[in-house]
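Let's turn to subunit A:
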Amino acid sequence: MAQITLDNLAHSYLPNPKGEDDYALKQLDHVWGDGEAYALLGASGCGKSTLLNIISGLLVPSRGRILFGDRDVTREDTVARNIAQVFQFPVVYDTMTVGDNLAFPLRNRGMDAGYIAARVQKIAAMIGMEEVLKRKARGLTADAKQKISLGRGMVREDVNAILFDEPLTVIDPHMKWELRTQLKALHNEFGHTMIYVTHDQTEALTFADKVVVMHDGRVVQLGTPEELFDTPEHTFVGYFIGSPGMNLIEAEVSGNIAHCAAHQVALGGNYKALSGRVQIGIRPEFVTLASGEEGLPVTIKRIEDVGRHQILRAEFEGKPVNAILPEGMAIPADANRLKFQPERICVYVDDWRVAPLHSVSTPEEEAV
Partner candidate 1 sequence: MDKIQNNKAWFLVLPVLVLVAFSAVIPLMTVVNYSVQDTFGNNVFFWEGLGWFQEVLTSKQVHSAFGRQLMFSGLILAIQIPLGILIALSMPKKGFWASVCLVLMALPLLIPWNVVGTIWQILGRADIGLLGYTLDALNINFNYSRNPVHAWIIVVTMDVWHWTSLVALLAYAGLQSIPQAYYQAAKIDQASRWKVFRYIELPKMQGVLLIAILLRFIDSFMIYTEPFVVTGGGPGTATSFLSIDLVKMALGQFDLGPAAAFSIMYFLVILLVSWVFYTVMTNLDKAEGR
Partner candidate 2 sequence: MNLNWMAWTLPTAIFFAVIACLLLFFTFLAIKYPETPRRGILMIETTRGDRLFITLLGSAFINAGWLAMSGLPQWWALGICAFYAAAVFRWV
């Protein structure tokens, strides 16, 4: 197991990239901790697969180095990197039995037969396939085959990292719960460094300790799920994480007040003078419905009952604003205002978050 260092890394599929736009993966410098579970999250085409292929050794980056521990592996092939990978679609050796499939990576490395048998038993128990160890892998369902793939990824104890490339695509929604939970349990037990690529925010957030959000070839934020939720560094993260995503409102900020059109919103901190395109962002979870004079005046469009909560869809100055309201809450007929929790508001300039100068802990200053 090892820490993974991405040093000044960038990749372009073109032979002679000119500008930044030619790079499928823009410059990045990161150190990924040993034994942690990471998720690479982003829409399709954002460069996450490129990054994964660079880590697994299928691609040599155009520029920069990649280190496992202290060892530079940039030019080493997949085998030398000693990693395991689980692919989007199940890759199993059809003609082998389930047990032989699991034992395959160990046998190829000439491990001791007794050790292999014990290890296979253990993994089979973890993925719940002890019953079918003697069966041929051909003819199993896609779920089961993907479980074998997962098991084969886990079977080696000494791997530097395990990479998952959207491994739950082929799995039925109800099964996804089960498998993800199992993966999480496996991570807790073995403590491998895991890198999980997905476009599904729920999968990413629930699986990983740290989530790497990618957008347009760039890592826009690396943080814990809480950080991504509470303080998205980029409006894309705000939009991409959470359902519905963060509300963004054009504003002018002076001190701890944001001016949205003719209205004022209190902020949780003081900001220096900002230039460029300024927006304030607030998660629908921290928006409450009110009536009377306080908060932003909105037109309520519709209310969606999602079961465990309700989504209020409204418009402010012609732009959508959403709020999440508790289950069963009745909507007052005269409700026409939305209030934001000041300490939950983030301020963005040209899509990147600006931190407040120092946090203001005096909510009594709240402006009308």
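Selection rule: all candidates are chains of the complex that A comes from, given by their letters.
Basically, contacts are C-beta pairs under 8 Å (C-beta built on N, C-alpha and C of every residue); 3 or more make two chains touch, one makes a residue touch a chain; residues count from 1.
Predicted, not measured: the structure shown is a model, and the values here were computed from it.
Engineer: Scan 1 or 2 and return whichever one touches subunit A in the complex.
Structural biologist: 1
Engineer: In the complex formed with candidate 1, which residues of subunit A make contact?
Structural biologist: 56, 58, 77-79, 83-85, 87-89, 91, 93-96, 104-105, 108-109, 138-139, 149, 152
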